[in-house]
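One structure is given here, and the rest of the page talks about it.
Left out: one protein chain. Kept in place: all the others.
Order as written gives the chain letters A, B and C; numbering starts at 1 within each chain.
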Amino acid sequence: MNHTFGSDNYSGVHPEIMEALIRANHGHATSYGADEYTAKAIEKFKQYFGRDIEVFFVYNGTGANVLGLSSMARPYHGIICSELAHIQVDESTATETFIGCRQITLPTTDGKIYPHEIEAKIQRLDDQHHPQAKVISISQPTEYGTVYSIEEIKRISAVAKRYDLYLHMDGARISNAAVGLNKSFKEFTRDAGVDVLSFGGTKNGMMFGEAIIFFRSELATDFKYIRKQGMQLHSKMRFIGAQFEAFLSSECWKRNAAHSNSMAKFLAAELRQIPQVQITQPVDANGVFVKIPAQIIPILQQEQFFYVWTEKVSEARLMCSFDTRKEDIENFARKLRQLLSDL
Amino acid sequence: MNHTFGSDNYSGVHPEIMEALIRANHGHATSYGADEYTAKAIEKFKQYFGRDIEVFFVYNGTGANVLGLSSMARPYHGIICSELAHIQVDESTATETFIGCRQITLPTTDGKIYPHEIEAKIQRLDDQHHPQAKVISISQPTEYGTVYSIEEIKRISAVAKRYDLYLHMDGARISNAAVGLNKSFKEFTRDAGVDVLSFGGTKNGMMFGEAIIFFRSELATDFKYIRKQGMQLHSKMRFIGAQFEAFLSSECWKRNAAHSNSMAKFLAAELRQIPQVQITQPVDANGVFVKIPAQIIPILQQEQFFYVWTEKVSEARLMCSFDTRKEDIENFARKLRQLLSDL
Amino acid sequence: MNHTFGSDNYSGVHPEIMEALIRANHGHATSYGADEYTAKAIEKFKQYFGRDIEVFFVYNGTGANVLGLSSMARPYHGIICSELAHIQVDESTATETFIGCRQITLPTTDGKIYPHEIEAKIQRLDDQHHPQAKVISISQPTEYGTVYSIEEIKRISAVAKRYDLYLHMDGARISNAAVGLNKSFKEFTRDAGVDVLSFGGTKNGMMFGEAIIFFRSELATDFKYIRKQGMQLHSKMRFIGAQFEAFLSSECWKRNAAHSNSMAKFLAAELRQIPQVQITQPVDANGVFVKIPAQIIPILQQEQFFYVWTEKVSEARLMCSFDTRKEDIENFARKLRQLLSDL
Partner (left out) sequence: MNHTFGSDNYSGVHPEIMEALIRANHGHATSYGADEYTAKAIEKFKQYFGRDIEVFFVYNGTGANVLGLSSMARPYHGIICSELAHIQVDESTATETFIGCRQITLPTTDGKIYPHEIEAKIQRLDDQHHPQAKVISISQPTEYGTVYSIEEIKRISAVAKRYDLYLHMDGARISNAAVGLNKSFKEFTRDAGVDVLSFGGTKNGMMFGEAIIFFRSELATDFKYIRKQGMQLHSKMRFIGAQFEAFLSSECWKRNAAHSNSMAKFLAAELRQIPQVQITQPVDANGVFVKIPAQIIPILQQEQFFYVWTEKVSEARLMCSFDTRKEDIENFARKLRQLLSDL
């Protein structure tokens, strides 16, 4: 298939990651995580986030989010998140089924949630009849491709602390946020008050595998049981460990994210020159959201696939990836211009 | 690490599977299963099992078992299985948590469960106070490395039909069973009355990925939602599809399983020549269970790791894999002999 | 405690119900529902709703709602309801925990939800990533004391049928709705397209016990197991049966509800004569919602307790009960006038 703007998970595996998989494939290795590749990958995470963290590898983003949240929320709790949060709109009812708790959603126009809105949803504490808010979950970058500033995260964390809630971050595209902010992972997660982090790899060049990082070790005490029970413990774990080691070692993650972010900026720049389309969100990471006349969308999708994000306003989502090429964008812009002129 | 007898998941990825992963890694592919690799793999499964099946790929064996079972059991149901079944002893409480139902266990000496014992556990049907038996789950091969004959499975299926229960097969090592029986997959699954099959790949040379195969399409109607909600839907699905296609296409599965089974037979033959150890189970597949004097086990494990299966009788489990070499076995037998003579 | 306007569950047990309890208390009766009192109560329900229904008794409204909903929704489903629905705001996370599914809420100003709003929430059907809307749940009367017309319910049912959803009614105060509409129970439930009904007794003079009524018998097939598993099967069931029989036999339900509804109308009439307070909702049943100056509320609550419903607009909820007396209302109005004049 052509290079598309469908999703960063339409792209394949970065060559350095594939090399790491091949290298890890010799001899025997203890299963379920007691292997040297997993140990080295955890060591890398400790170099980034500090030694006193707990790291667990799982298969995918839904697993990372739901299991991570289950370490903080009991069934009678509520998780406050954006109405567009991946856990709310794209992970079925995994949270409700696995944890048993409620998601409490906030409307959003930019994908972010803000302290005063969050505070307004922390209601009826101590009232036995009502779900008790216990976790705030934010996506970084958001599902709208926007990135919280460190200050914004700190202000959310302050609300969490004031009411004795936990702060979770869905970092499925965390590399793109780090590059977008030009900050270290640690600065906008742990140092900003995040308690549990879903650290994504698959959308930035890995084949499979995500990490859950605990910045409060007491939340991780029983987590190995939760991971197994949650069907997220891989037997041949070395193949997740090897990927993450390669991903983190030579800044593969940063090079990949820098590329996809810069491609998104280039795509946005191209689109801004076309007066019939409107970019709807800041381009902070690797996604561009743009209103395109509805009648040409199906033709354009055939050329280079992308998803319609908000059908009623004809808003499209264009995702760039580590393998997006300048020519893919130029070709897309050319085709778009042509279709618009044919209208 | 040396080649061990720890588990068939201590081994890595078969070269043909790795080649398939590399080949699949070019260009973009639609995520979540709408790609050509997944389509081809499903097509292969249809060639083996018949066209009117439903196939879903998941990450691991626990996912395959629990989600497959959840298509048949509601929370008030019971699942009858052996007390040694993987779902009972090695998958934490995944069944109870995800489905909410009860596992009803049968004692076993050979890993198998038998019709009259199963029937005795189908109790108090129609009694609202008691869990209602609804599924029989058997492992093929069993956790003791024994293989049900087609006739044995048909007799269990007859019990299932008599009481309106479903029959599930945990086929984590199904290739080894097929080779052991010298029968096609279809003959001892679908044709023998199995309703839902967990079809394993990882333990026989794949990197990750298992399949759930439905022989009754009505059980699969809503399964796509269950898989997503069960955190088992892979985004870059082409990398599971490509593995299974390679696994099934050139009989990679059969060559691998034939090798590991024959290595187990060779290992058993070597052990039978050593009077101080006793093989405890028929060697029908790729595992050998053997009583070894307790005092030498730790030293032997350092040489080539294996697990103690039943500590109180000093019974060890020796698993052979697609990459087990004759010299690994000869070396093991030599070391064992030497340690015994030193006693 | 004085007669209050706190809730219709602040009142006690109607004398006719208490008499029935005393009458039922002689000799032995088979437990768990196989007794003559339960049989007679079910017979009464059949006289009201038709013979081809299934009736189950449970302890309370939350039990009735959650277990009834669990007969229609699987874990990957969504239940559409008002943001003020009792299942959403006052039953903790019972739905999420017991069923595993999502509640999809609609904003409301009058407690009702409307067809076009409901339809807008039936999104992404057939999309494995998203909760699948499967049930619409309405409260009759609503939590705002308003009552759906038969026509309104039929229009909601039409939406349900169009998308293959079920329609559930939370009838915790269903007697008050029947009196308010001056219609039979059947006309605005079964005949209007309701599939499963929570039929309340406790708020209208019973001590404990609610009924779940299935208008589609196929939904009730396994319900006895769900009730037991849901911890809602009473052993000495005759004491629920006897209450319901008395409740339904001599139109005790209707006399009680007629009284509480008329008391609410009288209370509303009194309040309308006080210019400093504003009634905010139609008084269709036994509740009056009224804005009262915030500074006098605590003093008034000491006199005759009531709950503040919406704190930020100083809106109070005044519930009338089968035992509310004219003098309670006159006294309340007098005190209110006095406090207002003292401002």
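The rule we apply is simple: contacts are C-beta pairs under 8 Å (C-beta built on N, C-alpha and C of every residue); 3 or more make two chains touch, one makes a residue touch a chain.
Keep in mind that this is a model prediction, so the values were computed, not measured.
Chemist: Looking at the full complex, which residue from C:Thr38, C:Ser175, C:Gln232 or C:Ser260 touches the chain that isn't shown here?
Modeler: C:Gln232
Chemist: Pick out which of A:Leu106, A:Ile226 or A:Cys320 touches the chain that's been left out of the picture.
Modeler: A:Ile226
Chemist: Taking the full complex into account, find the residue in C:Gly27, C:Pro107 or C:Pro275 that is in contact with the omitted chain.
Modeler: The one listed residue touching the chain not shown is C:Gly27.
Chemist: Go through subunit A and note every residue touching the omitted chain.
Modeler: 32, 74-76, 128-129, 132, 222, 224-229, 233
Chemist: Touching the absent chain: which residues on subunit B qualify?
Modeler: Its contact residues with the unshown chain are 75-78, 89-93, 96-97, 100-103, 128-131.
Chemist: Quickly run down the residues of subunit C that touch the omitted chain.
Modeler: Touching the missing chain: residues 1-4, 6-7, 9-13, 18, 21-22, 24-31, 35, 59-63, 66-67, 91-94, 97-98, 202-203, 207-208, 225, 228-236, 238-239, 305, 323.
Quick note on the criterion: only the chains that are shown with their structure count from here on.
Chemist: When you take the mean of every protein CA atom shown, which chain's own CA mean is nearest to it?
Modeler: So the chain nearest the centre of the shown protein is A.
Chemist: What's the farthest chain from subunit C if centres are computed as the mean of the Cα atoms?
Modeler: The chain farthest from subunit C, judged by C-alpha centres, is B.
Chemist: Averaged over CA atoms, how far is the centre of subunit B from the centre of subunit C? Could you give it in whole Å?
Modeler: 51
Chemist: Could you put a whole-Å number on the gap between the CA centroids of subunit A and subunit B?
Modeler: Distance between chain centres: 33 Å.
Chemist: Residues of subunit A that touch two or more other chains: which are they?
Modeler: Each of 91-93, 97 in subunit A touches at least two other chains.
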